[in-house]
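Every protein chain except one is present and positioned as in the full complex.
Presenting chain A:
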Amino acid sequence: MFEGWDAVVLARAQFAFTMSFHIIFPAFSIGLASYLAVLEALWLATGREVYINLFQYWLKIFAVAFAMGVVSGIVMSYQFGTNWSTFSDKVGPVIGPLMAYEVLTAFFLEAGFLGVMLFGLKRVGPRLHFLATLMVAIGTLISAFWILSANSWMQTPTGHTVNADGQFIAADWLKVIFNPSFPYRLVHMVLAAYLTTALVVGAVGAWHLLRDRHLAGPRVMFSMAMWMATLVAPIQIFAGDQHGLNTLEHQPVKIMAMEGHFESHKHGAPLILFGLPNQAAGRVDYAIEVPKLGSVILKHSPDAPMAGLDTVPRENWPPVAITFWSFRIMVGMGLLMLALGMFSLLMRLRGTLYDSRLLHMFAVAMAPAGFIAVLAGWITTEVGRQPFTVYGLLRTVDSASPLAAPAVASSLIAFIIVYFVVFTAGMIYLLRLMAAPPHPGEEGPSHEAPIRTAGITPAAGAAVEGAAQ
């Protein structure tokens, strides 16, 4: 079995699979950690009970999502060694320290304060507890900083030399860390995480408003989430455009694949809206295109010449169809988010934010849009930089471990089975938590038999909370 398989292809499939599962959780927990910090700050500032109820409600969800992020993340940190050992040997001296700094400055910070954040409110008091929440939120952002720096260096390597053993060495750490694509990727990803979380929070709020539009908690969370969509979706589209221009400068071949530009255009390139990229024939079949618009977007001039993949040796082409389509899916999701943001703004201005069933249904339908956009965006950038792991310098086929295909195939199958079992269960528990509306006297993730099912009424819950204060 598997003897005919290519170990490198299997290793790539394994990385893609485990990474795709993993990214879902940090994308959600980066945004949710910040949201929890905002909710707790609002509670401390105003003393309004609705904020602490929302905090406790989302804290339970955060705990489950965070655990899944942690365990799927540990897999990633060892996969570099197990499946990509040649890469680790050659690139470890440069990206290893960046990841070590991620552990030291971010993972420990998150893990160290998580316990107090989840279980410690009564033990340390509100102020210290808020500090713990803040540390966890800051930790998630620091984590994004380092890991995106490492990824960006692989996309746009600068500040390095190569030693006698063929290892990359940093010549200038600041140039390594702040490599050309890093600021753009960081902004784009953090905004994506915030939008992803806002869409989930908004969908949960809308779901409960569809049943009862007078619930205090769902009203607050829906309004906050829609503000985020209104304000951040346009910023994100702008940030994405800037990121694209940066890619055009440093990884033009990726842009050619995203745009489906097999041919060079001397007098202005079209924008291909849709079509079927045909890698073998080197053309886009059934293309629907707008003349000159590609040059307008990328070069801000209708007649600007644009090189195509015909200027690049075929062995350096990324898989065009995947890059082309994943990019369109991401952009489509972004436009839908913009539409939701604008629609909600309109309803807000008309004073019907909590009454428009159409808006609420739209918001519920958009719950997974952030995750889809994040996955599609990462597929675009990672498939689009193929066939290299370190762009232009180290090829993917020269990065893998000297492993036999059956070893990689067996572990891939094991990961698929385990992840589907574990993360399906996790999703069900998350959806179950979200299906119940937040109520007065909401409990945090207390590790006791679920008291709610014993039939505590909201009034009794409020009394418990009053007694505790």
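Just so we're on the same page, a residue touches a chain if its C-beta (ideal position, glycine included) is under 8 Å from a C-beta of that chain, and two chains touch if they have at least 3 such contacts; residues count from 1.
Note that in this section contacts and distances are computed from a predicted model.
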Record lookup, UniProt, unshown chain, options "Spermidine/putrescine transport system substrate-binding protein", "Ubiquinol oxidase subunit II", "Anti-sigma factor antagonist" or "Methionine biosynthesis protein MetW" -> protein name "Ubiquinol oxidase subunit II"
Can you tell me which of A:Phe119, A:Phe178 or A:Trp227 touches the chain that was removed from the display? A:Phe119
Touch rule applied to chain A and the missing chain gives residues 63-64, 66-68, 70-75, 77-78, 80-82, 85-86, 88-94, 96-97, 99-105, 107-116, 118-124, 163, 165, 167, 169-170, 173, 401-404, 406-407, 411, 414-415, 418-419, 422, 425-426, 429, 432-433, 443-450
